[in-house]
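Taking it in order: structure first as structure tokens, then the write-up.
What you see is the complex with one protein chain gone and the rest in place.
Labels A and B are assigned to the chains in the order they are written; within every chain, residues are numbered from 1.
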Amino acid sequence: MTEMKKVFSRPDSLKDVQTHFCPGCQHGTIHRLVADAMDYFGIKDQTIGVASVGCSVFLYGYFDIDVIEAPHGRAPAVATGAKRVHPNRPVFTYQGDGDLAAIGTSEIIHTANRGEKLTVIFVNNTTYGMTGGQMAPTSLPGQKTSTSPEGRDIGNDGYPIKMAELLSGLEGTAYSVRVAVDTPKHVLQAGKAIRKAFKTQLDGQGFAFVEVLATCPTNWGMNPLQANERVADEMIPYFPLGVYKDATE
Amino acid sequence: MANKIVIDELRCKGCALCTIACPQKLIKMSKELNKQGFLPAVISEEDLERCTGCTLCAQMCPDVAIEVFKGGK
Partner (left out) sequence: MEEGLTKRLFVKGNEAVAMGALEAGCRYYFGYPITPQSDIPEYISREMPKLGGQFIQAESEVASINMLLGASASGARAMTSSSSPGISLKQEGISYMSGSECPGLIVNICRSGPGLGGIDASQADYFQSVKGGGHGGYHIIVLAPDSVQEMYDMAMLAFDLSDRYRVPAMILADAVIGQMKEGLTPHPYVAPDDLETKDWALIGDGKAGEQKIVKSLYLGDGELEAHNNRLHAKYAVMQAKEVRYEGVDLDDAELVITAYGSTARIAKTAVRLAREQGMKVGLLRPITLFPFPKAAFKEHTSAGQKVLCFELNNGQMVDDVRLAVPGTDVSFYGRAPGAGSLPTPEEFLDQIRNHYEA
């Protein structure tokens, strides 16, 4: 019998440690896809990651790269500072829905608007995970959270915000895409999108944004499989997957 | 066997996403707790025989707990 070949293993850029993420939380999957992209381009030792606040805060514990920790919502501004000092180094941010679409809306819009050559990974799980499941700007109408116990009321709280669409309207955005990781097919597509988002930066094309729909089983009050189904059944219909802007050559 | 997966029992958090990823439903959830207190995913020797090494289980796994080996005739 010929020897077996390992065809799947942990990427080099991802540390060999157990994560703090809950069972079924898709941060882990998304971390792996980002690490895959860094491995693919061989940029691990040049990359600067900007950690944000939320379950994503432990970025430096999981990626084997240099990292700076930003205040809540400010990662795009911090990344701008780093990228302007090191224009030849890949710089990316990794942010959740509170960080990017609530407190950080100004920073993300203006960073995209300036066309900063950055890659932004936006994990949308329609809730504030780290702080215990409060309503997020992306929480769906009627979604019960710890701060919308009767369900998100459009009259009081407005509609969920669609970031991939919003940022696609800016000249400075070169690439804006929404993906999910709820099926193997979607995982592979997400991996491609993340890789392209890094390539956009490496080719100096401009601002690249990937919104990834993800689960938060703990705060949704579901088990991992139920949570994963919610992505397909409820989230994807509201937040359609697809490329919203591709101005890359 | 031609292909195999190796599930790191201590990394696995028992989320079961791999069980829906496998096109042949070869992965099951153990009935015995691991040291972390989770019921990890397991695959029997018998089921391993039918593994095609497609890697879809590993792609779905949020904890990168699965390694996949292919080849050998």
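Basically, a residue touches a chain if its C-beta (ideal position, glycine included) is under 8 Å from a C-beta of that chain, and two chains touch if they have at least 3 such contacts.
Predicted model only: the values in this text are computed from it and were never measured.
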Could you tell me which of the visible chains the hidden chain touches? A
For the chain not shown, which residue from A:I48, A:A136, A:I194 or A:V231 touches it across the whole complex? A:I48
Omitted-chain contact residue, chosen from A:V7, A:I68 or A:L202: A:I68
Touch as defined at the start, partner being the missing chain; which of A:A79, A:L100 or A:A214 qualifies? A:A79
On chain A, where is the contact patch with the chain that was removed from view? 45-48, 50-51, 57, 60, 64-71, 74, 77-86, 89-90, 106-107, 109-110, 114
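The working rule: only the chains that are shown with their structure count from here on.
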Which whole number of Å gives the spacing of the CA centres of chain A and chain B? 26
Residues on chain B engaged by chain A in the complex (per definition of touch): 3-4, 10-11, 13-17, 20-21, 36, 38, 53, 55-56, 58-64, 66-73
Quick one: in the complex, what on chain A touches chain B? 1-10, 14, 18-19, 21-29, 32, 181, 183-184, 187-188, 217, 223-225, 228
